Every structure is written in structure tokens, then in C-alpha cells.
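All protein chains but one are shown at their positions in the complex.
Letters are used for the chains, namely A, B and C, taken in the order the chains are written, and counting of residues starts over at 1 for each.
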């Protein structure tokens, strides 16, 4: 169970399909010996796309799962878990 | 008002004093014409120190302020504000 | 033209195929309503994979294209271009 509604799922799936296509595009660029800098810029675009996906999921998780847990007096556990994620994603 | 107790404040202040000293150290390294790579590695260490400070404050904020707000039915506003911060700190 | 040899191309293509599979895996996780935190951890793994790909290409680019350009007295242009990439990838 997560906190994504049908609309979120549709939006995220569309984004991820685009990202999947971009990853395949990188494989093609490598195969066709495109210029390194162009490949790197394209990878940067993928990372930007993934960041958007993760921020969306993060947002829904905190508004949904975390709020529910806090109201059920189980906030501290879910927040510790959340901080683990934040640590990984923090620059 | 924030969610830092006296112990947190002491720990964070100590960390920040160290970071302040490291920033002064970089100025000295530049003045003494130290090798670029050594300066860059030192800046990286400072960034690591700042990340630890921000994760600590973030953790206390979510466990404290955010939980309190959720219990007072003001969760959505404080979580939107939180997501703004997360976006800035996310790689 | 880039600085990737056949061996690099093979290694990078393998990595990217794995990443492509992982991106499809995220779509499945969303479809199957897996837990947000598990999805986020999986996205973090993809970002780690992409970082490895970009560091490899970056490394080959500097050892190859950049060195060649410097020896042909065209170093400054290619380094300005490189710095543009570094800025995007820097946390």
C-alpha cells in the first residue's frame, strides 16, 4: 500500500516511460559513438526526470502515509524510516 | 520556536564552530597558494559537515514541529513547506 | 566521435540495460502499489547506476578528447565546455 492515487500513478508512469526511452536513447548514442558531452547532458536530463519522480512520491508519502501514521501514534518509526531516505537523496 | 533541545543546540553549535574554522582554513590555503585539489577536498569535507548539520535539523523538525502540526490538523501546510526544503536539498 | 573504446561501450551498454530494467521495475512497483519508501530506495539505486555511467564517460572524455584538444592548442574551448557539464553534475 502506498499514498499514490490513480492520477499520480498515471502521471508517474508517463514520466517513467519517457525516462525509459531516454535511457534507451543513451544506449543508442553510445552505439553510434556520439560526442561524450552530448551523452553526459542527456544523462543529466534523465537524472532531472528521476528527481521529479522521487519528489512526487516523497510528497505523497509524507502527506499520506506519514500523516496517517502520526495520527495513529506511530509517527516516530515512520519518520526514522523517512530520514533514512532523505539522507540518501540529500546532496 | 524550533524543535531543537539544549543537547541538539550544543552539538550543532560545536559542529558549526568546526565548519567555521574549516572555512577560515580554506582562506588560508588560498592565501598560501596550496594545491587546488587539496583545497577542493577540504571544501568537500565542509559540505559533508553541513550535510550532517542539515540532516540533524531536518530530523528534529519532522519529529517535532511536523508531528505537532499534523496532530493539530495543520499537517498539509507544514508538509508543503517541508517539501520546498526537500526539493532544494535533493540531488 | 567520442573517447569510448569497444570495451567501454560494452560495459556502459550493459549498465544501461540494467538501468532500463530498473526503470521498468519502478513502473511495475507503482502499478502494483508497492510501498513509497521501497520505490524511493529503488530510484536511489538507479541514480547511483547513472552516476557510475556518467563518471565513466566523463573520465574517458577527459583522458581522451580533452587531452587531445589540449595538445592541439584547443584546450581552453573544450575545458569551458567541460566546466558546463561539471556545473550541472555538481551537488
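Simple rule for what comes next: contacts are C-beta pairs under 8 Å (C-beta built on N, C-alpha and C of every residue); 3 or more make two chains touch, one makes a residue touch a chain.
Note that the structure is predicted; figures quoted are calculated from it, not measured.
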**Asked** Which chain B residues would touch the chain omitted from the figure, given the whole complex?
**Response** 1-4, 9, 12-13, 16-17, 19-20, 23-24, 26-27, 30-31, 33-37, 39-41, 43-44, 46-47, 50, 53-54, 57-58, 60-61, 64-65, 81-82, 85, 88-89, 91
**Complete:** Touching the unshown chain, chain C contributes residues 51, 54-55, 58-59, 62-63, 66-67, 70-71, 75-76, 79, 82-83, 86-87, 89-91
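The criterion applied here is as follows: only the chains that are shown with their structure count from here on.
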**Complete:** Expressed as a multiple of 5 degrees between 0 and 180, the CA superposition of chain A onto chain B rotates by 180
**Prompt:** Copies chain A, chain C: same or different interface, half of numbers shared as the threshold?
**Reply:** same
**Prompt:** Roughly how far is chain B from chain C, going centre to centre by Cα mean, in whole Å?
**Reply:** 28
**Message:** Based only on mean CA positions, could you tell me how far chain A sits from chain B in angstrom?
**Reply:** 23
**Asked** How far is the middle of chain A from the middle of chain C, if each middle is the mean of its Cα atoms, in Å?
**Response** 17
**Request:** At least two other chains touched by the same residue of chain C: list those residues.
**Result:** 47, 91
